[in-house]
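Removed: one protein chain of the complex. Kept in place: all other protein chains.
As written, the chain order gives the labels A, B and C, with residue 1 at the start of each chain.
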Amino acid sequence: MADLSVKIGSLTLKNPVIAASGCFGYGLEYASAVDVSALGGVAVKGLFLNEREGHAPPRIVETPAGMLNAIGLQGIGVHRFVREKLPELRRLGVTTIVNVCGSTIDEYCEVTRVLSDAEGVGAIELNISCPNIKEGGIQFGCSLTGTYDVVSAVRKVTSLPLVPKLTPNVTDPASFARASEDAGADAISLVNTFLAMAIDVETRKPKLTNLMGGLSGPAIRPIAVRMVWECRQAVKLPIIGMGGIATVTDVLEFIIAGADAVQVGTANFVYPTLWADMIDGIDKYLDRHGIARVADLVGKMER
Amino acid sequence: MADLSVKIGSLTLKNPVIAASGCFGYGLEYASAVDVSALGGVAVKGLFLNEREGHAPPRIVETPAGMLNAIGLQGIGVHRFVREKLPELRRLGVTTIVNVCGSTIDEYCEVTRVLSDAEGVGAIELNISCPNIKEGGIQFGCSLTGTYDVVSAVRKVTSLPLVPKLTPNVTDPASFARASEDAGADAISLVNTFLAMAIDVETRKPKLTNLMGGLSGPAIRPIAVRMVWECRQAVKLPIIGMGGIATVTDVLEFIIAGADAVQVGTANFVYPTLWADMIDGIDKYLDRHGIARVADLVGKMER
Amino acid sequence: MPVDIPAAVIGNTRLTPEYNVLSLAAPGVAEHAAPGQFVMVKTAPGLDPLLRRPFSIFEILRDASGAPVGISLLNKRVGVGTSLLYDARDGDRIDCLGPLGKPFEPVDPPAEAWMVAGGVGLAPFATLAQALAARGTSMTLFYGGRSAADLFHESFFTGLGATLVITTDDGSRGERGRVTRPLERALAARAATLPVTMYACGPTPMMRAVADLAATHARPTFVSLEPVMGCGMGGCYSCVVRVTRPGGTHFVRSCIEGPVFDAASVVWDALKGGHH
Partner (left out) sequence: MPVDIPAAVIGNTRLTPEYNVLSLAAPGVAEHAAPGQFVMVKTAPGLDPLLRRPFSIFEILRDASGAPVGISLLNKRVGVGTSLLYDARDGDRIDCLGPLGKPFEPVDPPAEAWMVAGGVGLAPFATLAQALAARGTSMTLFYGGRSAADLFHESFFTGLGATLVITTDDGSRGERGRVTRPLERALAARAATLPVTMYACGPTPMMRAVADLAATHARPTFVSLEPVMGCGMGGCYSCVVRVTRPGGTHFVRSCIEGPVFDAASVVWDALKGGHH
């Protein structure tokens, strides 16, 4: 039995496998099928200060080995989350990571403040990379100064582990990792989805009502692995890697590329009960290779 | 029978379906299995001034609905191409587009000059986007001034249709389309491959000898379609779209997004005899929708 | 308490070139299934297609002792995944997650149950009819198809005591035209004092028409909607339907708050994206 624990700032995860934001509801939806407390963590659906409707359906479309989504961050807002979901997550023993959204720097700060005052939040994942909404998110995530500004502003209002989530839709993700590090982040997570679109050739209309959506799933994995590796070369911060992870092998690939922990999104839609085998598989691999702690595998790619 | 012809600068293609560079050898390899003259065009493997060895194998690795390649632009050099391949391509009636590489602006110009003096070259596709080689290519393709400089320099030495091939590995491909337009390009083509990597978790080594490679195939199609659409909004130039095209439906999707013509790469490896059905399928679609010319479908997405 | 079972195909009856009934060995799903619930099915191993597809649980299969051993799906081929299920062969493994979603609530006598099915919309009614029969609720199935060849399992329903009202688009069986025509006449003919609960599943325009009739005639009515679903578990927020709730209209996840909805609560103008 290897040591699977992972440190993300002051937070210790039981193991490196986290449910990705937007792909696991508020976590509670899965409690009937999965022991959600056994996960390294659960990153809940992105939250603004107030409730949001999200985009009109259709909101997803399947693509080769992937999918597009334009959910538009439908959500119950941070106050209802703290009231209605957090107590139950706490009761279940879930390591809860809250994905924080905002239209302005003030909103990011305010949402984070509310969460910092609540009980049971393990970390803040700053969503500055959602490709599906006009205001907020990506406008910060695609600019180095925007990233720096929002991360350092939020840094001032919380002592919770702060994890900006980076977009892959930039020339050089590593520079955004550095900007995050400079601004005081405790870790970074990447990748969010790739901006993409699909058109129905019979109607000549976009398949998503929102026109564009974010590409996720196994299709993007090789690009995500590359970006994690590049960020690993650029910063010392813990990295939470994701993008197309569906099997233990995929998890290990990200860890070897430089991820301290990983998130699983799209694959959870297909195999919602994959978690136990995945965590167990990491343990088996480490034992088989005589590696005592998962932390010892991080970034250990050889040339 | 609809009008399938397409104009790329002064060059008229019989139809919009072109074999993508690096995915169809020098065209002649396929002459035993395919009527290569029936294609809209053949973009031959990237050529430098001199012969190149390319990278040590393994050079490809399969990924979900895609593949990585790090061929490293193995090639016979422009002089041998003109001597050994071009006459036969001309004899077969192939519309030949030459993918031009260079380590320096001078080399791009020199290769282009040689091709401009030869007989039978239909257009120059400027490869400023190969992710697999250190010198040249991507160093121009990832910088707006680099793109502008190389395109305008080559523009001065040729009157052949000049088509810079853009990389998807940038935040805003449309700005590169504009830089190309400003520099005097006749058209643009996109996308080249996405920089990516894959690691063998048992050996902990990269699966490609070259560490990184370019992701192509159906996996990337939704991102490529998005980029073509963005470029269509940004420039008036003809656009040659590509990235994951495998079926007639995919061709039509790119055309509706804004591509005047398309290229097919990876799918040719899987179905090398796909061409006739694909071209025929465009014709049938246009007839069925009462569209007289394929040019009338370009960019006709509705909201 | 959904379970994910690598179910083996134990039968595939092709009814027409479009429709088949696929039988799956899935005891854990069968055991807990309630009428109108669905399963998320992986139509092929591997990544193509990537996502599961939602299917109503058509029949509960039982062994000689009556113990639930599996389920069947009434499948209509409309694309990649449904074609794969049409072609499935005995022994194929098909991952099957369920049972999922809010079931129909079968009404008790003296109320009557009127089921309205359009095409493959018949699927959720076999289990509902059994539940109604068990309660002694008298029931009518209004069943519309394109033609005689597209109508299935009628004797199953009549065997449970249901009255059948058939329509076909081409008039090859029953009344020619929409299934809502005889329904409308029946509603008009029925005294307001005699309670009726309606259940509808089929193409969206059909369900909407039923909802309109329900409103006109003030009859409680439940529809089973079929939006695109990414996960079936409430994880992705892809399957939302706009419904009226206290305080306004909201997008709610039809995989966990549906697929069965009170027809009066559905904001029909906002419905999009299904293939019906």
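The rule we apply is simple: a contact is a pair of C-beta atoms (placed from the backbone, for glycine too) under 8 Å apart; a residue touches a chain by one contact, two chains touch by 3 or more.
Bear in mind that the values here come from a model prediction, so they are computed numbers and not experimental data.
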item: Contact list for the unshown chain, restricted to visible chains; value: A, B, C
item: Which residue of C:5, C:33 or C:47 touches the chain not shown here; value: C:47
item: Selected residue (touches chain absent from view) among B:8, B:67 or B:227; value: B:67
item: Absent chain, residues of chain C that touch it; value: 44, 46-49, 89
item: Touch list for chain B against the chain that is not drawn; value: 22-25, 29-30, 32-33, 45, 53-54, 56-60, 62, 64-67, 69, 71, 74, 209, 217-218, 266, 268-273
item: Residue ranges of chain A at the interface with the undisplayed chain; value: 64-65
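To be clear about the criterion, only the chains that are shown with their structure count from here on.
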item: Chain ID, smallest distance between chain and overall C-alpha centroids; value: A
item: Farthest-lying chain, centroid of Cα atoms versus that of chain B; value: C
item: Distance between chain centroids, defined by C-alpha means - chain B, chain C (Å); value: 48
item: Geometric centre distance via CA averages, chain C-chain A, whole Å; value: 36
item: Multi-partner residues of chain B (each touching 2 or more other chains); value: 64-65
item: Overlap residues in chain C, where contacts from two or more other chains coincide; value: 47-48
